[in-house]
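Only a single protein chain was left out; the remaining protein chains are all shown in position.
Naming follows writing order (A, B and C), and every chain is counted from residue 1.
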Amino acid sequence: MVLAEFSMYPTDKGESVSHYVVQIIDHIDKAGIDYQLTPMGTILEGSWDEVFGVISECFKILEPQSNRITTIIKVDYRQGKESP
Amino acid sequence: MVLAEFSMYPTDKGESVSHYVVQIIDHIDKAGIDYQLTPMGTILEGSWDEVFGVISECFKILEPQSNRITTIIKVDYRQGKESP
Amino acid sequence: MVLAEFSMYPTDKGESVSHYVVQIIDHIDKAGIDYQLTPMGTILEGSWDEVFGVISECFKILEPQSNRITTIIKVDYRQGKESP
Partner (left out) sequence: MVLAEFSMYPTDKGESVSHYVVQIIDHIDKAGIDYQLTPMGTILEGSWDEVFGVISECFKILEPQSNRITTIIKVDYRQGKESP
């Protein structure tokens, strides 16, 4: 299992990016993966492929809407742990 | 195109992780993707799917060798740029 | 005000780093700064100098105990916001 915290937002849309962050959170919620919101990002829990599948889908939601997008992902893999 | 800088290493193997980093760099080199080594990680250039395909392959090389792996990925997407 | 999420741990101590993370959290708690724990790190809220003062103190607690330490810090500054 991995825990992956990520944040993803356009940097060409001005100070507030909530319009874009909401779309991502909505997608994650519908994806059915375990997640937790923090003030600095979203933490996903699942297999590597599940987690990166969802993150890639989020990118593809933002990609057509923005010319520049920053993404930061921090992953903690711990063998055999449900929650590291 | 995206630029993605990443570092990935086991944290249960002691101070030196070069044995593992070498395997990752070797895989990236054979993968045929544009890359650049820095003192703090590896920068990949390609489409989102190319880049994350290679990063996922690197994880799968380390996964059977380690109980705990840290991965940090920073991505800069810029529409229509070969090199952001 | 800034929100700063950080994680800091030795990478030469094996799979479990809880002995070290506990020391950091204990120090943050005594420092009197606003903070929130997440499964992936600690979020501090305050001025730039307050936040980096505390992070530097945490490093100085771990430095004499370890030969290799990884630190990741992500900062969101938003002018005039108490909570970005």
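Miscellaneous remarks
Definition applied: a contact is a pair of C-beta atoms (placed from the backbone, for glycine too) under 8 Å apart; a residue touches a chain by one contact, two chains touch by 3 or more.
Predicted model, so just to flag it, every value in this text is computed and none were measured.
Annotation for chain B: contacts to the undisplayed chain at residues 3, 5, 7, 15, 36, 38-41, 43, 72, 74, 76, 78, 83-84.
Of the residues in chain A, those that touch the hidden partner chain are 9, 11-12, 14-15, 17, 67-68, 70, 72.
Those residues of chain C that touch the chain absent from the view are 48-49, 52, 56, 59-60, 63, 66-80, 84.
FYI, only the chains that are shown with their structure count from here on.
Here the CA centre of chain A is 18 Å from the CA centre of chain B. Chain centres here are Cα means. That of chain B falls 25 Å from that of chain C.
Touching two or more other chains at once are residues 15, 72 of chain C.
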